[in-house]
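Only one protein chain is missing from this complex, and each of the others stays in its spot.
Here is subunit A:
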Amino acid sequence: MTADTAASLTLLQTPLHALHQEVGARMVPFAGYLMPLHYPLGLLKEHLHTRKAAGLFDVSHMGQIAVQARSGDLSDAARALETVLPIDVVGLGVGRQRYGFLTTQGGGILDDLMLANLGDHYLLIVNAANKAAGLAHLLDAIGTACTVEPVDRALIALQGPGAEAALSRHLPVVAEMRFMDARPVAFEGQEGVVVRSGYTGEDGFEIALPAEAAVALARALLADPEVKPIGLGARDSLRLEAGLCLHGSDIDHETSPVEAGLSWAIPKVRRLGGTRAGGFPGAERILAELADGPARLRVGLRPEGRTPVRAGAALYESMEATEAVGRVTSGGFGPSLEGPVAMGVLPSALAVPGRQVFAEVRGQRLPCAVVPLPFRPAGFKRS
């Protein structure tokens, strides 16, 4: 027995496991789960298909957490959540979703997440690798005011310009939704939630349903020739081109949201001078960086040659410089951009679009242009 098969004995399977095997997925361990890396179509074509039609992703490994006020008053839950998230929860309307992050006492990012207001509770979608830590953190921080419960459901995503047409055949309500809307839905008599968002930079939806209904919906969607199953490999290249952060790579316990270029998610009301300023872990550092600017900043990088520049590569100010000034946090090949693409952190003075920096790959310094994020415009349905 190899180490791989020994490890796979302890891996969890999602409710879509049998379906993945039926359609020929190559399964790999990821965040404690056995997940599809790619299907017979292959990563490149899966990526391009999602940009042009519709891609179906199994993201059931991600954590779903329901937060409800013990008082029964949703605004109590909103206020409690604002003690762990530097975003505007109080002002998030029913049926709307917002991006946010749990911060550490040091002002880093414990996890990034999506938060939806479902009327009687909030639904948090958290990263697979962080779900235990996030749950423990929430229980500890807001468990007195709120019930904090993991929701045992599958989660699938349908992404791409063809997503609305394909999904509305089975869930007609989705045609009425716009970007970041969240709605309760039922499929085959089972209740779930659909949100219009995703992790690809395309229009699309994420659908949380009990296991059996999710499998039935996935099968129904895959019967449509416009819909292809897409693995984790293309999920990563799609999110990279979209300039979206991967926790553990681009953001982590040390990186602040300001350094990560996520200040847009922290509204005025939570900043210095706002009526609900601060009051979240790490506020001192985060508010100071918002006021004075951070020392370093996440940037987009376009290597000028064809060599992919990958996570971990050191960044230099010049060909001759002896000290690295930053590093690449995510990088690879962008199939839609038909070339290498990366993100990294640089001192703020260098984090200026148009600057040139040098990434060290196999002992060679490769010129890279600092560029704005995202690398390509998003296809969200905003109105």
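In the analysis below, a residue touches a chain if its C-beta (ideal position, glycine included) is under 8 Å from a C-beta of that chain, and two chains touch if they have at least 3 such contacts; residues count from 1.
Convention: contacts and distances are computed from a predicted model.
Missing from the rendering is one chain, named in UniProt as "Glycine cleavage system H protein" (options: "ABC transporter permease", "Iron-sulfur cluster assembly scaffold protein IscU", "Cysteine desulfurase IscS" or "Glycine cleavage system H protein"). For the chain missing from the display, the contacting residue among A:44, A:151, A:314 or A:378 is A:44, taking the whole complex into account.
The omitted chain makes contact with just one of the residues A:58, A:236, A:289 or A:317: A:236.
For the chain left out of this panel, the touching residue among A:169, A:219 or A:306 is A:306. Listed by residue number, the positions of subunit A touching the unshown chain are 38, 42-45, 47, 233-234, 236-237, 306-308, 310, 332-333, 335, 340, 362.
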